[in-house]
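Take a look at the structure set out below.
The other protein chains are all here in position, but one chain of the complex has been omitted.
Now for chain A:
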Amino acid sequence: MNTSTTDAIDIRDAVKRYGDFTALHSVSLSIRDNEFFTLLGPSGCGKTTLLRMIAGFEDVTEGAIFLFGEEIEKLPPHKRPINTVFQNYALFPHMSVLENVGFGLEMLGHPMQEVRKRAGEALEMVQLSQFAARKPAQLSGGQQQRVALARALAPRPKVLLLDEPLSALDLKLRKAMQIELKHIQRDTGITFIFVTHDQEEALTMSDRIAVMSSGELQQLGDAREIYEQPRNTFVADFIGETNLLPVTVDEVQGGRAACHLPGGQTLTCDASAGVARGARVHLSLRPERVIVAAQPGVESLKATVRENIFVGTDITTIVDLAGGEEFRIRTSNSDRGRARIFEPGAGVFLNMEQGAARLLTD
């Protein structure tokens, strides 16, 4: 089967330049049909540029974009069966909620009776039917957000683009909307491309995530892959929390690498591709995969406790390694029975599970 014709969006070597500045360096990625796909990265990483290129608001300097096998990068936005939920919603202030939601259908030339019927159905989906006659300004931010969603979904686009739509909502509402968006995506079967800088949001909602930085695709994978097998230090650091330690590889044997830290402590962990003897690489250790103990385990580092910080569900322990590097360990409060909390100044061992440490070459 030729996957390029069944992928919802296929981006091939897309480049975007503004004069001398390159916003996007040759990005290629495929977004599957019926997928909740997230473009994740810090501001200025090119994720919004890529989204706007798919929508048709930015032209493509080089490369091609395919929508279900059809090349679309030269089509104007109104000829692409793709709709967008804008960050500031961009609801038409002079039209009622129902007129807003029906606008796309009306522009497509559907008879007004059908426009009203389908716009009403879209409003029902976001539970705002009772507000159909109101103006957008009379709604709360969360309600406006849902109107924007209904408006973009009403014409039943092949792909829905969402440009940080939840960033203006407060935390509780955002959490609720995350789940609702996920449900709507599943129920409608429309491919969603979601842009966010919030890694937690991305991990919660996405089938697959593309991590971007400085105009380049850093890693593509599902939430677990990206979290547990980050490909480089950027991804490891951006997704969740991690301890990055510079290490030198002493020996590689049987898939295991023996390394030492600047302070002289040694450690053996799984060797990843490209790790060779003498290489200076980074060791990534998630704070929750390390246990603080009085006795050394199979693989351990010596450290001195600096302080313990209570953060609700967890306790964060900050320790200093023998070489002076800071290291953070997170212990779930529900583990308190098993894990000991040591007083500041105590000498401890950081015991790590098998496979917890990951060597990153760039």
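The criterion applied here is as follows: a contact is a pair of C-beta atoms (placed from the backbone, for glycine too) under 8 Å apart; a residue touches a chain by one contact, two chains touch by 3 or more; residues count from 1.
As a convention for this text, contacts and distances are computed from a predicted model.
> Would you mind picking the UniProt name of the chain not drawn here, from "Monovalent cation/H+ antiporter subunit A", "Spermidine/putrescine transport system permease protein PotC", "Mammalian cell entry protein" or "NADH-quinone oxidoreductase subunit J"?
The record for the missing subunit names the protein "Spermidine/putrescine transport system permease protein PotC".
> Out of A:Pro76, A:Gly189 or A:Gly278, which is the one that touches the chain we can't see?
With A:Pro76, A:Gly189 or A:Gly278 as choices, the missing chain is touched by A:Pro76.
> Of the residues A:Ile11, A:Leu40, A:Ala55 or A:Ala303, which one touches the chain left out of the display?
Once the missing chain is taken into account, the touching residue is A:Ala55.
> Out of A:Val15, A:Ala64, A:Ala90 or A:Ala293, which residue would touch the omitted chain in the full complex?
Candidates A:Val15, A:Ala64, A:Ala90 or A:Ala293; residue touching the omitted chain: A:Ala90.
> Considering the entire assembly, which residues of chain A contact the chain that has been omitted?
Within chain A, the residues that touch the unshown chain are 55-57, 76-78, 82-84, 86, 88, 90-94, 103-104, 107-108, 137, 151-152, 155.
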